[in-house]
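Removed from the display is one protein chain of the complex; every other protein chain stays in position.
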């Protein structure tokens, strides 16, 4: 397994959905960075299960316990205050697990899930309960790391916000204008609860999710993430460009099937004269008059907003009966997935890509 | 800069478009693998400039010179035969460079190119001639590495083939059926020359390219790559899954703006019951009856064909005058790009993604 | 900071001496390996403080709590049984901390300690209590990782044992004969308590330690580690040879000032005809008749016992007054180190190098 991403920052993620705890260590964060735990908790709450009408009824407090790396030198309190240079480590104890729901998937793999691949790779030793280490629950530690990076970036003038732009067949009528500051401002308004998050979703999106839920089915979508305030010159050519780093991190989030930057796949249908972004100057800064390049040229930030979109497949766990195979007898088997599942994980996945962007950008700033 | 990709295999790419030579070292290839140089040369020829009617008139023999890692123990010839365990190193001398064409881009960055980013990052020290280290020419060493991996994989029963599925506004009418063996067989038929490659391109694609060329403009496209014969269980969860590795490598190819696996972005609009691939058995092997997952579940191969598509933006160098800025005076400037450029690099980029897939897959086999 | 070692195995160590907890994640261990927690606890006990007459009176249970990576599929117990492929994570809560003892070192750095370097590097944000992240206490997570690797190696026929060969001016009369199986057998006899460990130490060594302790002083020593049962061919040339890996890991243990393999520094004084180990065969296996090479040729195991020795400096914390400097006033200051310190950490450090060897060897086996 390689659940460690090592660049300038090193992020190790551990845990299984129904194990004792999940957690992460983040190494390489500069000393002296102040971390506001209330802000971090609010960020994590946007990803947490249990609040929205469509979300899984599994409830987890999901408040991280910090073990290392952050101290308050005045009070001696080790879980509040500033980074001290030691690796930051945090865990979330799993409290609300129902492993029995997963007993049959050991022999009948769920279509669209990692069960079959894990069975091949780890044999009978794999922990498949709740998806084990492959569970979407493991994005909570990713968001702890990302939430820390976000706070550090914010103080350096970088803002990052993601939002839903498509749920199933319903698309937001227009993609975010890459230079529309008003739109972006509304995105970065404080979002402190899932209730708020729910209300933030356009009613058409909510309706599309509820339609799938009622049918015992699920639905996917597209998330768009934008980072502004980036200095030009971040990233490296070839294998450590901004696209490479963000893509490598983004595919760590389960259910991601595609990523595109700037104009992305639609650039394929454009002429060079349309797609090229003319350079111009604005307030003595060199900018481009359009932003099809999504803020990245040759792997390196141009100073324009960095924009990417990820495609999220529909949650593979659905209530409808599905065709699978019994691995013991090698005969067809019909599977009805129990357990608690979201009909759509897209809204809860939004902060994951803010986390991904924040980790990649802070990492590039440390080059 | 980080032009080194280090996993089980380590690939270092060096050189500038108009420097003395470009090249690569590939470390970690098992000893005893036979390399057929004629086959490798034929593979590289598909990427080489100078043959097709639309391609850049710059001619380079682009035959690699092997310096290390491959010997013929019978003859003592060090550049033919089998891998010996030492890192494989190969270079291609640059012989046909016209740096003067690039004199003005030092002060007037080309829209859509890395010139501006390189200027910010490396200041006056950047080598921008022909794109320097950012040039598409650096994909030649990538293809040397990939071509070696392809031969090794072929002996292990893995076949990899890519093809053009979209040029500008023209799309191939149907995407490759992931299980259509006939289609795949035709793809893997030997392609030994650019002439052949040209004839392979559907006439509508050629026409679209010629339209752009005649207008002094350029056009992008989409390439699809398929790998068959993969054992299930390759890849790791989280950061070293097959998607992560392939994406990190694919974005090293200039002009890539997006990547998707299996159903990719179209999965976002599907219901779970549509997108989930039912397990079934065929010839005592467990397969899926559809392949929306593109052969990857949880980052790990399922044994089904691995499928991905990349979006290539139109070549930023066009003959039409473009708006840019003079970096010395900070005033608007009109740029007319000289130099020799392809109106569409998509056909020549096809083998690059076979190379990317081969490197990532062989790397995962060495886990 | 880089408290992550990433090779085939990835080891991340986190925590500060007086933080909430210390711990580690170990990623890359194959699935299906049985871990015996009683054996692991016995191994950790050899490193634990508080038992021997000379050891620090700080008592810590130091029993690791496993959060991830090991499950018992029969009982569902997640902290006993077999590895499941997910990263193994374990923590040890810190329970017995007296940070007030360390208040003055924030302004008066202890000679021989990392205080001064940490002060320069992390400024006022460093956590210096108990040595913070630089504390020898962080070798407990290293031993958790190493103890797991030891059990896996044991099942593959590899035995690893270390012992004290020098304390201060007292040297063991003869170094371990690299082929003396009797000596090695006695070394590998179960050592289940510090009491046992104490009795294992030659009386002259104990006497040397007690002399230092009574003088308010401290003393260093040399530890020798031997691994037998290694297959030939482990390790890689250049930067990932066995010496490179072991050395990089060994210098992570505080107070190590040197490492040598086989004949080590004494090889410098030998003739080639003396130092070269003649090849011969024994029981149809090719061995060497002597083992000055310490089981490693060209970075790669020869199949002979792998032998290395590390030099441990005397514990820098002593009761005697020492000359230092007040960082606030930049004036001389006399320091009397409070806190609980070992007059000699060498006996407790012995398992750390068995851990180092086990991690490096298992890592090389996974190449």
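When the chains are written out, they are named A, B and C in that same order, and each has its own residue count from 1.
Heads up, the rule we're going with is that a contact is a pair of C-beta atoms (placed from the backbone, for glycine too) under 8 Å apart; a residue touches a chain by one contact, two chains touch by 3 or more.
In this text the structure is predicted, and so the values were computed from the model without any measurement.
For the options C:49, C:299 or C:347, the residue in contact with the chain missing from this view is C:299. In the complete assembly, the contact with the undisplayed chain comes from B:71, out of B:71, B:225, B:238 or B:304.
Where chain C meets the missing chain, the touching residues are 1-5, 13, 109, 111-114, 116-118, 120-121, 133-134, 138, 166, 168-169, 212, 215, 217-222, 232-233, 235-241, 243-245, 247-249, 251-252, 254, 256-281, 284, 286, 288-289, 292-294, 297-303, 311-318, 320, 322-325, 327, 330, 332. Against the chain not displayed here, chain B makes contact via residues 1-4, 6, 10, 12-16, 18-23, 25, 27-28, 31-32, 65-69, 71, 73, 76, 78-79, 82-89, 91, 99, 118, 121-127, 129, 132-133.
One rule holds in what follows: only the chains that are shown with their structure count from here on.
Taking the mean of each chain's C-alpha atoms, the chain closest to the overall C-alpha centroid is A.
For the touching copies chain A and chain C, the fraction of interface residue numbers used by both exceeds half; the interface is of the same-residue type. Rounded to a multiple of 5, the C-alpha superposition of chain B onto chain C involves a rotation of 180 degrees.
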